[in-house]
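All protein chains but one are shown at their positions in the complex.
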Amino acid sequence: MTNRKNWGYFLPYGLWLVLFVIAPVALIVYQSFFNLDHQLPLNNYATYFQSGVYLKMTANSIWYALLITLFTGIISYPTAYVLHQLKHRQFWLLLVILPTWINILLKAYAFIGIFSQAGMANNFLRFIGIGPHQLLFTNASFIFVATYIQIPFMILPIYNALDDLNPAYVNASLDLGATRWQTFRRVIFPLTLPGVKAGVQAVFIPSLSLFMLTRLIGGNKVITLGTAIEEHFLTTMNWGMGSTIGVILILAMIIVMQLTNDHDQPGGFPR
Amino acid sequence: MGQPIIELRHVIQRYGDHTILKNINLTLEPGKFYTLLGPSGCGKTTILRTISGFNQVTSGDVLFDGHRINDVPANHRNVNTVFQDYALFPHLTVAENVAFGLTLQKRPKSEITQKVDQTLKLVRLAGYQDRAISALSGGQQQRVAIARAIIMQPRVLLLDEPLSALDAKLRREMQYELRDLQQRLGITFLFVTHDQEEALAMSDEIFVMNNGEVLQSGTPVDIYDEPINHFVADFIGESNILPGKMVADFQVVVNGQQFECSDAGIPTDEPVEVVLRPEDLTLTDLAHAKLTMTIDTQLFRGDYYEIAATDTRGHSWLIHSVNPAEDGETIGISFRPQDLHVMRLHEKEAEFDARLGTYEGTEDADHDQP
Partner (left out) sequence: MKKLSRAYLILIFIILYVPIIYLIVYSFSAGDTMTNYHGFTWKHYADLFADPRMLAIVANTLLVALLSALIATLIGTLGALSIHRTSKRVTRDVLLNLNNILMVSPDVIIGASFLIFFTTLKLPLGFGSVLLSHIAFEIPIVVLMVLPRLREMRPAMLAAAQDLGATTKELLSRVIIPFIAPGIFTGFFMALTYSLDDFAVTFFVTGNGFSTLSVEIYSRARQGIDLEINALSGVMFLFSLLLVAGYYWLQQRHHRRKNKRQGATL
């Protein structure tokens, strides 16, 4: 088994690494230095940091992503916890995964119907006497739908972390006189924190870039980094500025990864 | 004595400035059961991997039937291994596992089936052909691993701590089976273990190793009765080891008392170590005592009592006795001259054998009379 003889195996994969991983990243960084007129390096970055519009947009995008991640976490942890105690949990887990198989656009599309003036949500509001309201094309509806879409991606890593937890720790804690709540707070939660971090990773970064939701549900009121990139690339054709925002998004991604990276990650759910 | 089948000559293995094997010389003859015995990290598995072809030695020769095989890869050696934890292929059935080597040789199907059946019968797993590996107990997996290796009809079978994963009862059963299998097949077994009991029970010859050296080789009885040094005495069986001094041939001073012993050829007044096995010590009344001691505590071991005692000079002793003693009681101990074995400090195996040769067979006869 000499390595030299079999280096050919590596060729297709190596080619992929160079062409589709290294080259695109290099190109987007390179492109980010040029504005529409192909001049002045760093011009785009100057525009980005001097214009209040871009900075405000970035701050907004991060704020929304934080809210979405927070809501997703608050909803998902108890769900994963209760789910993990069920008898047929594999089956229920499958039911959690199943919606992720439905195309994200179909789910967004469903909410166009649900949130419309005569839709189900407004019928419900009318029924309890506080409606109807304009629901579609609001910030709240954007956050709601984004949270809805992300929930399974948060539940899964937390569930896996709970599954990896040796029940002996819980028994030991109870044996030492801890109450259920103390056991949860001092043993279960700290030990499943890696799962939460994996979930945050899986939710936060995509939430910065969900441009189709801002278009379909947010009605262009919410502009995320992703929306801005899409607009610069496909509408105004200002690839330079689009790339600049892309680089900002990549930097944001790296920061989040650094903050949430554990050196021994449990099986997070890859997207 | 036949033509040796495997020989290691001046084998040295270094990793960086770490020397794993320091000048190993050993010879394996056909049809014998050999054991490499030593604590973990002593280099015994490295020797096994050297013979099986998974390890390239730094220097020295590995001979098979008199031919140097240092550069022959593992898949071309007529040697097979039973791996620690078995290394069975989990995606294959029992029969597929056993047939693996023969299938690679593209033997006819009927021949393979017949041989697999025959081999499984040999390891008492007839009828297990279609089972999944995961459906087998530890002992059964062990047998499949053996079957997978012996179906290749190797001249030498290497066994890397194959019994370590089994529970105590099964391990004892397997000792009988392995010994029996080796005798029926008539091929050479080289067995690696850190369990002295296994080694003593099964082997024709044992190589005791420590720190990359073979300290002593010989039959189980030789090694047990005449350990060459403190390490071997301590590692094999239980022992009481005390400092002493040779005063004349067959006379040694221990604990300030002079005793008759069965060793000679050692210069007068040389400091030595003396071994007394716990089972060779007999409890006796104080009048007949060679040594006097106080009982500290005792444990009932089923077929004997293991008694811990302290002598008048403060040395701790271990005594195996069929009869119980009483804690705190002062009792006498006696033993026969031939039970007292003298070891010289830093004596090498060759020197030891040479010294034994000078008086054994003549004086020994007198002293061994009970």
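Here the chain labels run A and B in written order, and each chain numbers its own residues starting at 1.
Just so it is clear, a contact is a pair of C-beta atoms (placed from the backbone, for glycine too) under 8 Å apart; a residue touches a chain by one contact, two chains touch by 3 or more.
Everything quoted here is computed from the prediction, not taken from an experiment.
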item: Option touching the unshown chain, where A:A59, A:I102 or A:A140 are the choices; value: A:I102
item: Given B:D85, B:D222 or B:D311, the one touching the chain that is not displayed; value: B:D85
item: Residue numbers in subunit B that touch the chain omitted from display; value: 52-54, 73-76, 79-81, 83-85, 87-93, 100-101, 103-105, 130-132, 134-135, 148-149, 152
item: Touch residues of subunit A, complete complex, unshown partner; value: 1, 3, 5-6, 9-10, 12-14, 16-17, 19-25, 27-28, 31, 75, 78-79, 82-83, 86, 92, 94-96, 98-114, 116-120, 148, 151-152, 201, 205-206, 208-209, 211-212, 215-216, 225-226, 229-230, 233-234, 239, 242-243, 246, 249-250, 253, 257, 270-271
